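Here the complex is missing a single protein chain, while all its other protein chains stay put.
After this line comes chain A, so read on.
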Amino acid sequence: MKAKHQRLTLVLLAVVALVGAGVLGAYALQDQASYFYTPSDIAAKNPEAGTAIRLGGMVEEGSIQRSADGVTVEFIVQDGSAQQKVTFTGITPDLFVEGSGVVADGRLDAKGMFVAETLLAKHDENYIPRELEGIDMTAGKRKTETLVQ
C-alpha cells in the first residue's frame, strides 16, 4: 500500500467517523437542544406552577382576545394535538396574528394559565406576496381580515 493510499483511507475514515459522531451526537440531543416546549410537551411533562418555561406553537384561529386595558392579550397556543391558554401584557410583535407561530417565555400559574413575560413571533417557511394571498392555496386558511385589524 502506497503512502498516498494509506493517507486517503485514513482521511476518509476520519471524515466518516467525525461527521457520523457529530450528527449522532446532535441528533441525540433532541429535547435538550430544542428552543421551546410545545403544548404537547407541557401536557406530557406536567411542569410545576412557577417553573420557567419557553412555550412555542401556533396561535389558535379566533382565540386572540384583547382586554379593555389595551395591552393585555389572551390567546390559545396549539400544536395540533394539545392546547395551552396564554396571557401576555405588553406590545405584541407585528407577525403576531392568528394562525401564525409564537415563542413565549414565562411560567404556568396555579390555574394552568401560561403567563408570558416575553412574546416573540415565529415566521414559518412560507413566503407569500400580499397580493396573492387568498388566491394561492398554500397561503392556507388565513383571511385578509386578520391582517387589517
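The criterion applied here is as follows: a residue touches a chain if its C-beta (ideal position, glycine included) is under 8 Å from a C-beta of that chain, and two chains touch if they have at least 3 such contacts; residues count from 1.
Note that in this section contacts and distances are computed from a predicted model.
Missing from the rendering is one chain, named in UniProt as "Heme exporter protein C" (options: "Choline dehydrogenase", "Transcriptional regulator, IclR family", "Heme exporter protein C" or "propanoyl-CoA C-acyltransferase"). Across A:G50, A:P93 or A:G112, the residue that sits in touch with the chain not pictured is A:P93. Considering the complete assembly, chain A touches the hidden chain via residues 4, 7-8, 11, 14-15, 18-19, 21-23, 26-27, 29-30, 33-38, 56, 93-95, 97, 100, 103, 118-133, 136, 138-139, 142, 147.
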